[in-house]
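Sharing a structure below in structure tokens format, with a few things to ask.
Here the complex is missing one protein chain, while the rest keep their positions.
This part shows chain A:
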């Protein structure tokens, strides 16, 4: 259930396509192993990794099964499938006298142990700078820097939708080219206009946006050999950034040449800040340190603020900026059951995004109000926005009051009637949905069909099945292929 299920790039999809050798290289660096572990795994998979981390011998698969309750078999299979796609575990070939076993891959295991124990001399958690940091670089300053840079990018994309907006400087031309190449915007006769991918991008939450942008960048760099940057190196540097400490200076001198060359681009995205008069230091911003933040709900943000608030009496300083940041990122939208929508914001960007699928009716100094209508939603759908995107955007930006009310009444955050109606409006002209994938047919017998189809269902790739005609359709085939191979051997 990632938020933006659309066409724009997701980290999980990207990593899935990487070959095993890339993973082996990535996992050589403890901070990459650590970040991927934290960012990509479901909680059950994390638990499995912990079990096997300090185990000297391979773990019998049946023993693992015995520790998972039977009703959670599906999540177990999902967890193992994810671990496998990320090349964190490897299976042994089952034979008659030896049951199937699993173990962590060597590089991942060693790096993960190093990350937890803090040993070794890999320097992969960033070399801090010995020089005193410039006095003006505070956490608030870094937040502001990141916000400016990133908002400029968003503004540039939205600009084509709402031409009335003032473009605040705009991103650098290299970033513009990147957005163009990534298909977020298209340029026709000197006029840039937003594309469907761009809409999908806009409606994602921040963390997913950052990753989408970074992956675009990585792909673009891969296709231009002149840059001299390798995807593996870029990824591992990003994972390193994710483990750095906000507000601390780090030493550029300790970086490899490749990584140093990445810094200007990352600064353009707002992930790092390099002081102009002190190029030997770089500061990660919140965008970078939150790269591994998996929880997309308000819980993390509010917890961060809770800790900041709790520390206020003790420390007195330094927590104010965090609270402001929380204030800025907290949800502001209230949706009523009568389809009226209120947003407590004066952020032009947010208003512009809202006006993509709402009929805005009034604007007050601190609030805008509007209505979700059939026409406005259908218009959004003709832009290429899906109903699910609208729903998840509204849910992700719901006002804390909505969350509180929903928690107290044990109901979903958004009014069900609104959610249903948005879906129905979408269905009015979207009777068909396409999936790309693979059709499996011509099975030998019923047993084989049922076995493989249910396996596909368990690992969550089954899209459609027809038991009578013994065929099913799956979105991915790699694991089914392996399964078939194993089955043939057994």
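Keep in mind that, in the parts below, a contact is a pair of C-beta atoms (placed from the backbone, for glycine too) under 8 Å apart; a residue touches a chain by one contact, two chains touch by 3 or more; residues count from 1.
Simple rule for what comes next: contacts and distances are computed from a predicted model.
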| task | Mind telling me which option in "Putative exosome complex component RRP41", "VP33B-like protein", "General transcription and DNA repair factor IIH subunit TFB4" or "Ribosomal protein S24" is what UniProt lists for the chain we can't see? | result | "General transcription and DNA repair factor IIH subunit TFB4"
| said: In the whole complex, not just what's shown, which of A:11, A:395 or A:480 touches the removed chain? | reply: A:395
| said: One chain is left out of this view; which of A:407, A:441 or A:486 touches it in the full complex? | reply: A:407
| Option touching the unshown chain, where A:20, A:119, A:264 or A:279 are the choices | A:119
| field | Residues of chain A in contact with the chain not shown | value | 1, 30-31, 34, 37-38, 43-44, 46-47, 50-51, 53-55, 66-69, 72, 75-76, 114-128, 243-245, 248, 254, 290, 292-300, 302-311, 313-315, 318-319, 326, 388, 391-392, 395-396, 398, 400-401, 403-404, 407-408, 412-414, 416, 419-420, 423-424, 427, 431, 433
